[in-house]
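Take a look at the structure set out below.
Only a part of the assembly is drawn; its chains keep their places, and the rest are absent.
Lettered A, B and C in written order, each chain numbered from 1.
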Amino acid sequence: MKHPEYPAWKQKLHEIIYEADTPAGKLFDIVLLFFIVFSVVLVMLESITSINTKYEDTFYIAEWVITIIFSIEYILRIIVIKRPRHYIFSFYGIVDLLSTLPSYISFFFGGQNLLLTIRALRLLRVFRILKVTRYIGESNKLASALRNSKAKILVFLFAVLIICVIAGTLMYLIEGENGGFDNIPLSIYWCIVTLTTVGFGDIAPITPLGRFIASLIMIMGYGIIAVPTGIVSAEYNRMGADGHHGNTQVCPNCNEDKHLDTAHYCHKCGHLLNA
Amino acid sequence: MKHPEYPAWKQKLHEIIYEADTPAGKLFDIVLLFFIVFSVVLVMLESITSINTKYEDTFYIAEWVITIIFSIEYILRIIVIKRPRHYIFSFYGIVDLLSTLPSYISFFFGGQNLLLTIRALRLLRVFRILKVTRYIGESNKLASALRNSKAKILVFLFAVLIICVIAGTLMYLIEGENGGFDNIPLSIYWCIVTLTTVGFGDIAPITPLGRFIASLIMIMGYGIIAVPTGIVSAEYNRMGADGHHGNTQVCPNCNEDKHLDTAHYCHKCGHLLNA
Amino acid sequence: MKHPEYPAWKQKLHEIIYEADTPAGKLFDIVLLFFIVFSVVLVMLESITSINTKYEDTFYIAEWVITIIFSIEYILRIIVIKRPRHYIFSFYGIVDLLSTLPSYISFFFGGQNLLLTIRALRLLRVFRILKVTRYIGESNKLASALRNSKAKILVFLFAVLIICVIAGTLMYLIEGENGGFDNIPLSIYWCIVTLTTVGFGDIAPITPLGRFIASLIMIMGYGIIAVPTGIVSAEYNRMGADGHHGNTQVCPNCNEDKHLDTAHYCHKCGHLLNA
């Protein structure tokens, strides 16, 4: 059952580029990962002034090597997939495009100052590294525990935010500009810093009453951290030792990637999956 | 079964203003939410000196628009409910009144300095936003997990406070005024900052012995954070996948808002609920 | 079954002072608590120089009032118990004695400087407040969850300490005195501050390598905080909804205070318990 308009070499390449079931597919993923990490390290090093001044030429060449490799990969990804629109407008499709653009833009428009800002977009590619965690079945479980408790965690964070708005306004009225609580948004920022137990210390209450309120905020933050933990913990318990699937099949037609181990056809579009 | 002294238009308006089961009721809630958020943002922006100086006139007009809208809402809420006292002396009734007063006070008495302080009262209205979470069934579960473990959490926080009193006094005796531990209340404040793992760093021990005690406090804080977490987690586990009710019916007579989905009459006062 | 050498009035007073089952016993506890909190607040206020200078005479009188009340209570406690040694050498017995001594010492020896230091001992009495939590059955459950997981938590904290020793030495070698890591004990202190996510910021790494190691320590601290939490959480789950006993019976003979609700005789010494 082969689609006439979908030749065998495309099917083969699709399996290598989009999946990781075959040795070639795994190798492709590893090589790609290497280049992503390499490009990320490159952007980091370029941001350090002393290093950037010294190795400017090397960075320029490395930039172009990576840009060309990513461009080839991007074009290949579009060619081998049956419905390119599914890939182009997906999250990873846009990230992949954005990570090749910076060099071309700086080449044609030459915005030296703008350069690093756009190039930082390439860092978004690190998200692709997360895809490797597919190999580790645990990550699926982790993700689904998070997904299941998303609503509860959002409600919780929402309540935390409202507490911060009220407490921040209170601190602004008590401490005022002497303690560095210059305006309400800043006080709310301080409240978030305190409630989450981060505590930078760039702003800190100095009046006795302010310190008393701050103590209440801190103890509250220390006490309610239990809530999200309890949620995820309970969710995780409920999931128990349920099976998970480490399957890396991707539909060559619609790019759907969550198939059962026993699936032969895509459960979304009905297209035949690569064996 | 209609109460003679409770006309149909009041019943209709009650359903719109106090409940969210009908499209009109939902719309009312959303519009109200928009104005609350708008008024909160307004108070925040006014507290930023540079912005306040520039747009003083705009703020003045916006203030009055919001005051008038909130006043109309407050009066409507009193009119449509059968026993207004239940609303007026409820938490939300007082908050609603407080949020309309500031502008009138500043108009009649003109306290320019006092202005912002009173206007900040309007921020209390953000609590009303929490009411929206009624739509999200999870929040009920969250709230009841917290309510069930309230006693345990209070005992825990009480014990934490006593540890802070003892440890704070100890640090005051060891560090004294050189390390910034000027008096016992301040030392206790520092202890709370440290035990809750916030750690501002505005006060920090400088003697070896003080640092040793500080280490013990920190390790204790790191170890006992497990206790509230364990409590809520266990509570949450116990509740399991029990049903929750996302019902938004409110009794037009006594304002009680926790009715079963199948309830026709208020379980508190026996009044007929709006269908 | 009355002991001949234990008269009824002693038995009566014992019930009032040591127990809280009768109205008189509860009242005694509440009055005592009031004086403890009062004495604690007194010591705190005295430590604030500005307040102490102003109200020196008032503080002097209040000191003596509290000292006399605590002395009477201490003597009564010794009289009404059958075997005073059990009380005198118990934790609370020593604390009670220590909390009456300071005023007498300063009266006879007049050490003005030493005064506050000794008087701070009185703060130890706040531990007695914890005894009130007997009324709240939850605290027994909390305490036993902590007791059951004590061994595990100690092993955990022990491992944390060893990690801190190694990481602290490493940071000392990397950062040296430039970053404020003057010696190994100080580096270990910094490590504890960092691993427990307190982060004062009085000492912070400045070399790239030091910051990299610091990142590892922080991520480790963020990750392993899960361990004590998991322990207590699991312990708490295991205990489930088991019954707890809020019984406040105390044996008039040996002062043992954990009796079953149905107990008539002390399970430790066989003495008859007050009905």
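The rule is simple: a residue touches a chain if its C-beta (ideal position, glycine included) is under 8 Å from a C-beta of that chain, and two chains touch if they have at least 3 such contacts.
These numbers come from a predicted model, not from an experiment.
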item	value
Oligomeric state of the whole complex, in copies, if 3 are shown	4
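Rule of thumb we're sticking to: only the chains that are shown with their structure count from here on.
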item	value
For subunit B placed onto subunit C, the superposition rotation in degrees, Cα atoms, nearest 5	90
Selected pair, out of A-B or A-C, that shares over half of its residue contact pairs with B-C	A-B
Numbering shared by both copies at the subunit B-subunit A contact, with half separating same from different	different
Chain occupying the most central position, where position means C-alpha average	B
Centre-to-centre distance between subunit C and subunit A (centres being mean Cα positions), rounded to whole Å	46
Gap in Å, rounded to a whole number, between the CA centres of subunit B and subunit A	33
Set of subunit C residues in contact with two or more other chains	197-201, 229, 233
Subunit B-facing residues of subunit A, complex	151-152, 155-156, 158-159, 162, 165-166, 169, 172-173, 182-185, 188, 194, 197-201, 204, 208, 211-212, 214-215, 218-219, 221-223, 225-227, 229-231, 233-234, 237-238
In the complex with subunit A, residue positions of subunit C that touch it	197-201, 229, 233
Touching residues on subunit C, where the partner in the complex is subunit B	40, 43-44, 47-49, 117, 120, 123-124, 126-127, 129-130, 133, 136, 138-139, 141-142, 145-146, 153, 156-157, 160-161, 185-186, 189, 192-193, 195-202, 221, 225, 228-237, 240-241
